[in-house]
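Note sheet for the following structure.
Excluded from the complex is one protein chain; the other protein chains are retained at their positions.
Lettered A, B and C in written order, each chain numbered from 1.
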């Protein structure tokens, strides 16, 4: 019961990796469970602890939340889509 | 003999009329005989005397000699191509 | 305001049909159609490029492209706007990106094309990898720097 209560408080977000970030992590997409009230910054910290290779590009990444770049840490809710955006090179 | 001598001194140029100039003159092309040493300005004066309707657009015309705009009166030689260029509207 | 329903925005895996995009902005009211295509080059800093591969975060990139079209419309009086980006392998000489804009007079369409391509390069979630004989590299648009400066502070 206690663990179920905890789980209910958690948020599960979808994390997407592109380009160099995808190559470092080895997958293009994963679900990530975070404590309630976690922010995009907490999400990044969790990803960095799971995939230390991301340190290499951390300084140049932008985080996108639900298809928008987020410039300040934003609180996550269940089902949010978080993407790690390395420097773009479209065009 | 005298008249033939005169004729030999004359120059015959081809005159081309475009757009409004062509409509005023009624033809698109004509041969024009001018005295030796005539310039593009003499040519214009001759055309204005033959086609007084050209006075209407005289101030906006440019003269082209052998496919080049001429800014100063230029001496004509036999076989030259003179064109009356009304304001252009290509593009 | 919101997005203009007439803007044509596409991210596709096939060759870009430039005539289609130009026709999409064509109009009896327009006196000008400007276009810009970015084509893949065979060399980068003296190295021969064997192949270029593009990938996109498609839903985000589409949404960004729509917003860039809208931003162009807010800046200039435009009749039609089209932007298309190709993903996957793009052979040398072919367009990876194509933008077109129409307007009554030429100034607006030309300025809009310049703006569209500049904005696409700066911010849209699309990536290019160059494959050389002796390696490969993810490219980085210099124009992205301004986007990063304004967005990377909080993480």
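FYI, a residue touches a chain if its C-beta (ideal position, glycine included) is under 8 Å from a C-beta of that chain, and two chains touch if they have at least 3 such contacts.
In this text the structure is predicted, and so the values were computed from the model without any measurement.
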Shown chains that the omitted chain touches within the full complex: B, C
Touching residue (missing chain; options C:56, C:69 or C:113): C:113
Residue of C:32, C:78 or C:151 in touch with the missing chain, whole complex considered: C:32
On chain B, residues whose C-beta touches the chain left out of the figure: 16, 18-20, 40-41, 44, 59-64, 67-73, 83, 85-91
Residue numbers in chain C that touch the chain omitted from display: 18-19, 22, 26-43, 92-93, 95, 102, 104, 106, 109-110, 113-114, 117
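In the analysis below, only the chains that are shown with their structure count from here on.
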Touch-based graph of the chains, sorted into line, ring, star, complete or other: other
Chain centre separation (chain B, chain C; CA means) in Å: 52
Shared-contact residues (touching 2 or more other chains) in chain C: none
Residue list for chain B, restricted to those that touch at least two other chains: none
